[in-house]
Every structure is written in C-alpha cells, then in structure tokens.
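As you look at this complex, bear in mind that one protein chain is not there, while each of the others sits in place.
Chain nomenclature is as follows: A, B, C and D, assigned in order of appearance, with residue numbering initiated at 1 for each chain independently.
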Amino acid sequence: SSDADGASGTPEKITLDYAYYSPTSLVLKEKGFVEEVFGEEVEVEYVLSQGSNKALEFLNSSSVDFSSSAGAAALMSKANGAPVETVYLYSKPEWTALVSGKDSGIDSVEDLRGKKVAATLGTDPYIFLERALKKHDMSTDDIELVNLQHPDGASALSNGDVDAWAGLDPHMAREELESGANLFYRDADLNTYGTLNTRTEFAENNPDVVKKVIEAYEKARQFAIDNPEETAEILAAEAELDLEVAKQSLERNDFSNAVPNQDVIDTITAAGDVLQDVEVIDQEADIDALTEEMINPSFAEEVIE
Amino acid sequence: MLAVEKVSRWFDEKKAGFQHVNLQLTKGEVIGVLGTSGCGKSTFLRVLSGLDEGYEGRIHSKKKNPSIGMMFQEPRLMPWLTVFENVLFGDDGSKKKEASELIDIVGLGGFENHFPKDLSGGMAQRVAIARSLLHNPDLLMLDEPFSALDAFTKLQLQELLLSIWETKPSTSILVTHDIDEALYLCDRILIMRGQPGEVESELVVDKPKPRHRGDRDLADMKEEILKELDFTND
Amino acid sequence: MLAVEKVSRWFDEKKAGFQHVNLQLTKGEVIGVLGTSGCGKSTFLRVLSGLDEGYEGRIHSKKKNPSIGMMFQEPRLMPWLTVFENVLFGDDGSKKKEASELIDIVGLGGFENHFPKDLSGGMAQRVAIARSLLHNPDLLMLDEPFSALDAFTKLQLQELLLSIWETKPSTSILVTHDIDEALYLCDRILIMRGQPGEVESELVVDKPKPRHRGDRDLADMKEEILKELDFTND
Amino acid sequence: MTIRTNTATLPASKKKKSKKKSLPFTDWWAGLLLPVVLIIIWETASRNGWVASHLLPAPTVVVEEMVTMGREGELWGHIGITLYRVLAGFVIGTAAAAILGVLTGSSKWMEKLLDPTLQALRAIPSLAWVPLFILWIGIGEASKITLVAVGVFFPVYLNLTSGIQGVDRKLIEVGRMYGFSTWKQVRKIVFPAAAPSFLTGIRSGLSLGWMFVVAAELLGTSQGLGYLMVFGQNTSSPELVIGSILLFAVFGKATDEILKRIERKSLQWQDRLDNSV
Partner (left out) sequence: MTIRTNTATLPASKKKKSKKKSLPFTDWWAGLLLPVVLIIIWETASRNGWVASHLLPAPTVVVEEMVTMGREGELWGHIGITLYRVLAGFVIGTAAAAILGVLTGSSKWMEKLLDPTLQALRAIPSLAWVPLFILWIGIGEASKITLVAVGVFFPVYLNLTSGIQGVDRKLIEVGRMYGFSTWKQVRKIVFPAAAPSFLTGIRSGLSLGWMFVVAAELLGTSQGLGYLMVFGQNTSSPELVIGSILLFAVFGKATDEILKRIERKSLQWQDRLDNSV
C-alpha cells in the first residue's frame, strides 16, 4: 500500500486487485500464490476491480499496488499524467466484442447509427468501440454512448435498455450463452492485452516486490495452462457463472506469453493513435514515447528467463 | 343559554386547576370572574370553550354548537400577519371595513401594516381585543383583556365594550383583576379562590348600564369583594 | 448615578418611539414611569439597558459598567427550564436557597418543577419577578411587573418590593399603569404621553416609606395625574 | 341543543385522555396496516408470476436468503463493518458541524469568514466527492468514514445555524441583561432554544450518513451491506439486493428511533399539541 512508495525495503503489506476479466488473478487469489512467494513477512490484500477504469483509479490513488487492466486503458491513464508502469502480461485475450440483443436486428457497425450503446468509459471495450467506429468512418457522436460498468451494461442489454453493448468477458460469454446475444463485430487484433501495472515509484523502490509478484503470477499462469478445468471452476465460482460460460470465456484467453514485447507496444500504440484522433487523449501527447516509457519488460524478463 | 353543572378540571393530582363550578348563563348576560392568580380562571374559560376536554361534570347548551369568541390572556397574534390581517383573522374578507374601524377605535390607526414583533405590549393586546370583537359570537369570553393598558386607554375600551353590547348584546364572560372594571361592566360577578379554585361567592350587580363610576353602591360592593378576596381572612 | 440627556429613539420616520427625554437618577432612588400605551416606555427601558443602541443623545453613568437587572413586559421564561431553574437563570448556582425562598414568597411553592407551558399567566409573571429580584443590580428596571396579578397578590408583591429596597436599596425604574402603585412605591414619577412619547411632567412624591395607602396627599396627587393623562385635555 | 358530559369519577388522567382520543384501532396496527397489505400483494404477485421473479423476488424468498446468510454467519461481519462506518462518520461529522455551527452562530466575525466557504462547499453534491476521495485517500476505511462524515456534516450544520438564527430575540435579550459572555449566551440560551432544529438536523444527518455509507461501499469494498448489494447486483440476484436494502432500512430505522427517543425526552418543555396532558 501507499506507505511503501517512499521507503525502500520490503513493505509490510501489499495490495493487489483481482478481476473477473483476469482469470489469472482469480487463480492467484484462490491458490494463495502470492502468500506462498512472500511467506509470513508481508500481509497481502485483494481488492475487486470491476473494470480497467476502476483498476487504474485504485492504482493511482495508491489503494492497490498492482492492478490488472487493458493495455490501452493503461496508456490512456498514463497520457493523462498518471505514473503507470506495465510490468507483466496476464493474458492475451480476445475479451471484447460488440454485442447486440438477440432480436435487435443489429448486425454490423453501421447499424449502430443513432442507437444506444453501452460501454464502460476508459476500458478496453470502450476503446474497441471507438476503433471499430473509426474503421467505419463513424464516431461516438453518431451513436448514443451510455456509460455503464461491465455487469450493468450486460443487464442493460438483456433488459433492452440499450441496443448494443461493447462487451467484456466473462459477462459477454454469459450473455452469449444465456440470452443468445449476438457478437456481431469481433476483431482479435483490436484487443490490447491484459497488462499488470504498478506505479513507477513503487517499482523503483521495491524491485524485489515486483519480481516476487511476477513470480506468483507465473505460478498462476502455469496453473491455468495446466488445469483449464479447475481454472474454469474457479472463475465460475468467483463470478457466480455457469461452468459453461466460464469455459467459453476462458477459451478466448491466450496465456502463452507473459513478457511485454514489441507486439504489445505496437498494438497499444495503434490504439493510442486512434484515441488521440477522437480526442480522448490530448493532441500534444507523444504516443510512442509514452508507450515506451510505460512498458517495462525488464522485471518479467528477469523472472521468466 | 349555557348550564354548567359541577364542572371540575384538575391538574397535578388535584393540586391545581378548579373544581365544582356551577353556573347558569342567560342570554345577553355579562358575567365577571374575579380571583386570585392561578385559581383556574383561564382553565375555566378553556373548558367552556371546548379547548380542554379533560374536565368532569356536565356542560349543557341550549343552542346546538353555539359560536364562541375568545380573547386569550396572551395576545396570541399570528407573527406572520400584519395588524390588519390579524384583526381580520378568521374572517372571509367581508368585514374589512369593520376591521379598519375597530383598529381606529382601539387607537392603532396607522399601525395596520406592522408585524406583531414591532408592537408594544399594550398595542398587541389591543389588536387581540379588536380581533375578538370583530365577530358577534353567541358567547364571548375575554381573559384579562385590559391588563397591559394604561388607565385611560382602559376606560375608553370599557366604553367600547359597553357600546358594542348595547347594539349587539352577546352573552359574555370577562375575567379580570380590576374590581372596578368588573363592577362597571358586569351583571353578575363570580369570585374564585383556592388551588384548585372554587367559586367562593356570587354577586349580582343590579344596576342599569351605563353605570356611574363613582356610584356609592358599587363602592360598597368593592369593599365587600376586597374582604372576600383578602388572604388574611383565611 | 445615571444621567440621561436629550435621548430619543424613533421608529417609522419619527412616528413612533420616544424623544427628548432628560433624567437624572440618584443612587437608591425609585422612579415610576406612567404613560399611555405605545408611548415608548418599554423602548425607553431598552435604551437605558443598552439593548437598543439606535438612540440619539447621551447616556452617562458614574460607575463603569453598572450591573443592570431587567424584568421585561412579557415573562420571557426559558421554555426548556423549570420554574426553579428559571429563577436561578443567570446565577452560577450559589443562590439556590434565596431562589427557593423567593419562589415561596411569590406564592409558587410547590410549582418549582413545572415547565412554563404549565403555568397560568400570573404565575409566569411571578416567576419573572422572582428571577429579576434574585440579584441586586445597581439599576433595576421593572416593566409592568404586576399587570397580570389580582389585586391582593399585587399588594403582597408591592410589600415585597418595599422590604427588598429597605434592606438592599437599588436604584430602580418601575413602569406601571397603576397610579396607586406608582404613588405607593416611587420617589419620583415621570408622566409620558404622545407618539412619539415625551415626558409631559415630573412629580416628586415626598413622603417617607412605608406610606399609607389611604393617604390624603397621595389621593390628591392621583387626581392630578389623572388629569394630566386624560385624553380629553388634548 | 348540545350536552357535553364527562362523568368519570376519577380525574381526567393522561391515560383516560389518550384512550378517549384514540381511534377505533390502536396505534401500532394502524401503522402496520399499509405495509402488511403491500407485502401481501407483493408476495401474491411474485408467487403467481405476475411480476418476473428476476425483477422482484417474493418477500419470503428474500427473508429466507437473509436468514440463511445469518445462520452461516457471514451476514454479521457485513453488518458490523457497516455500522462501524456509519457511527464513526456520524460522530465525526456531527462534532464538526456542532463546533462550526456554534462558532458561526455566535460570532458575526466567524460567520463572515467561514460561512460563505462552507455554503459553497455545501453546494457540491457530496457524492461528487467520491472520485476525489478515492483519488486522494484511496479506498480504505479512512476515505469511507470521511465520506460519511461529510454527508452528516451539512444537514447538521445547516439546521443548527438556521435554528440559531431563528432563536427568539426576546430570550437572547434576557441573557444580555445578565451580562452573559458570548459563550455563556450560546450555552444557556442559543443552544437550548436551537435544540429542536439541531435534533432535526442530527436526524437527517444520520439518514444521510446511511446513504453515504452506501455510496462509500458501492466502490471498492470487500465487506459491508453496500458490498452485499453490489454483489447481488453484479450476480443478478435481486433477492440479495432487496435483502440488503431491507437490512439498511432496519438498521437505519433502529438508529433513527434512538435519536427520536432522545428528541422526545429532551423536548418535553415544548408547548406542542402532543406534549399537553
């Protein structure tokens, strides 16, 4: 927690977030890998993030020391002056898509014109929506964007309060399976990785802690690769989902690479450029430089090598 | 007009209030009530007016639901209304002219638009008098109406009462501490004493009105009343 | 002790209040103020006491910050305090015994624990009297202290005042509507009239106290005052 | 012809009086009438499927869920932590409001200096603080309690100052006659006279405190009734949402009732209809 920022040496307590969109974090929490790595010496606390926006908010306010967000969301925060540093990838998911109700008649991005679309500002689905619209020469001015947290967006879609939703797993998987929602626009390349972030200052002052956390995450990732069944069960139990839904959502996760590499930088930079175009990121910001500065693979490289 | 039979109202386990009051009111009569402080005069008026229902005994009225006018011991003006509106209070607006006249008669001409907070004690009392005199109720009750007034204003307003009763006689009960006033205005005087108070005696003032303030008989009666009230007699 | 020079307090563009009052108070003196309703008596007391600073003229006191006691025209009891606590109001608790005695003297023994809402008008006034008499201020001002009391209670309390002044003489100003009372208690009487009120005349009552209520000279003075106040003289 | 008779042989005591006044049905079940009718309608509607159970589960379902949770023990932790947050914030907020209210109420100088700023801050809907508090203090207990305290502060402050300003000038003058110091004036006249307003303020403050604890717990908590509600919402279990709402109501009501008792007790001197014999 925050008192660790200034002093070097091992802090007494570290706080991590966990999120339904990051199955690794659920495994991590459930199996106690962090406690295992640190032993008795530090206290570990978990906080639920409902979306990348919350995760980054908690990180910036020193409420958590490590937070799970989408890469582009982290960049957006960084561009606004937040001291975010990306140290690890917890997955390469295809976790977001544009979803419409079963009988809504919306089958393409063009159909969204003038419709109510739910999304969570500052998260990957929102960025995905912006980019999808951009590709089709539209913008958020052409639709009615309704800001809802991911689970609220899901229920708004099923209630018919909104016509479409920029969805996120596992809620999206549930809508897909349970109410037959239609994932009418998918593009795996527009998903910007699941990144584990910390504060720059925290990383500088506690390099050992960062490494140990990455170590724990590695254990969790390995577990998820080795035990897909049990991972699905953990996800189902935590997020109160059907096992089927959990499996569906896990299938769209790729746990093979954990070190932030050039692909990540490219993907995030591309997202950043679009966000700059649509004025979510300040015009004067230097996206390339920001991304370079934000992504720090050194810790992960050290641990995994 | 109104018959009161053995009516009592007690407070504090019969240590305060009044008790065993019998009274027959004939139409047009003016009754004075004299008594020591705290002997239950105001409470008696509250019981008669129906405000206090915790009494015992029987109150019996000839007319169904007689209209009652009451001037309380405190002015009880509505603080949010001006003098004029206060006098008109309880009226539907048809008596504006009478209200203006009454205000003039009680000597408050020019103060129509003042709020109660800007009035002197005596002025507030006069507003309350004017308010209670605007209507002609079957039964008019006045609780120490002139207590805050100087001798001359008081005399003037006593005349006002007399003249009003002359044109529109209404049965009235007047609580007062001023024996001269009671003798000058009333047909009958009740004298109360004690705690709880009881009616000690009743005095009929059998003189035609308007009376003469220096009247010999009245002076004699005053002596009598003073004796009656004197504590040293206990 | 206190010198008042050409003091005026106007309201409503000089249409109300009082004006041009001159007065010299000597220590231990008792001044009576008689006057028509609304002529500015209460306002005068408020100005003297320092509550109303909107006056003009000069008020000059020999002693620095003389202590002032005031009994207002209304009882002004604290509704959240009992009778006993109200009498003790403004005291640090050292006068509990005196307070009990005073309550008995004003005839309220047994009502110590009542709240003001459960008192009769006269009883509330007597609580206010007791409260103002608990202390011995340099200057004691009483605004119609006995207006709500019956004749006998009134006489008793007048005697009480006399006895208090005998043992601990304090300079006092007494506003009253009762001419007899003023003549019985005061060394000097101011008569005010008009709106805004002015001091019409000043009367020295040069008789040793205790006086005789039936005194011839006092009766003559009363006649004089009545003439002075009579409106028909205007 | 009208006859009014009261012929009881005993003096008209309090008891008799209230009996005389009371309506055909006694107090407590008149108050229960409406809720009971509503609950019966609700239960019937849910049981018969007139409303979808994912919108409004039957009251029995809700109660069952709560009882189960209570028996399993996890409920008590949530209740405890929420109560703690409300009480801590309430005490802090009330104390701050009382101190500042008395300061600005008793000194013109203080009022001119502080009141405009406080009024301007009051104009900020206190919920709007949430993001800033999270940013500045984090999502720990401190920020939750601060939020509750801020919520409690303003109604108490507003009611207290308006009560103080409304104190009858006549009574204040009595104190001035005794040469009271400002502080004594405040203590002996202004505060008691403003007590009814203050108590009203405290009661609305408490109810705002409960609201703010919801706001605080909606965001980044792992415990508390508010968390339970969010959890129910996120897992589409309306019985949890409604259950926690009911628990909020129960505890909000209970704490309010305590204040109400205190109010009754300390305002017996008021000359109001329901205080008379």
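Following the convention adopted for this analysis, contacts are C-beta pairs under 8 Å (C-beta built on N, C-alpha and C of every residue); 3 or more make two chains touch, one makes a residue touch a chain.
It should be emphasised that the depicted structure is a prediction, and the values quoted were computed from it without experimental measurement.
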Message = On chain B, where is the contact patch with the chain that was removed from view?
response = 49-51, 67-70, 72, 74, 76, 78-81, 89-90, 115-117
Query = Touching the missing chain, which residues of chain A?
reply = 53, 56-57, 60, 76-77, 80-83, 116, 118, 120-123, 144-149, 152, 155-156, 159, 161-162, 280
Note = Note that chain D touches the chain not displayed via residues 21, 23, 27, 30-35, 38, 55-56, 108-109, 112-117, 119-129, 131-132, 135-136, 154-155, 158-159, 162, 165-170, 172, 196-197, 200, 203-204, 207-208, 210-215, 218, 226, 229, 232-233, 238, 241-242, 244-245, 248-253, 256, 270-274, 276
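One rule holds for everything that comes next: only the chains that are shown with their structure count from here on.
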Ask   = Which chains does chain A share as contact partners with chain C?
value = D
Message = Of the chains shown, whose Cα centre falls closest to the middle of all protein Cα atoms?
response = D
Ask   = If you average the CA atoms of chain B and of chain C, how far apart do the two points sit, in angstrom?
value = 26
Ask   = Taking each chain's centre as its mean C-alpha position, how far apart are chain B and chain D in Å?
value = 47
Task = Would you mind listing the residues of chain C that make contact with two or more other chains?
result = 74
Message = Multi-chain contacts only, two chains or more: what residues does chain A have there?
response = none
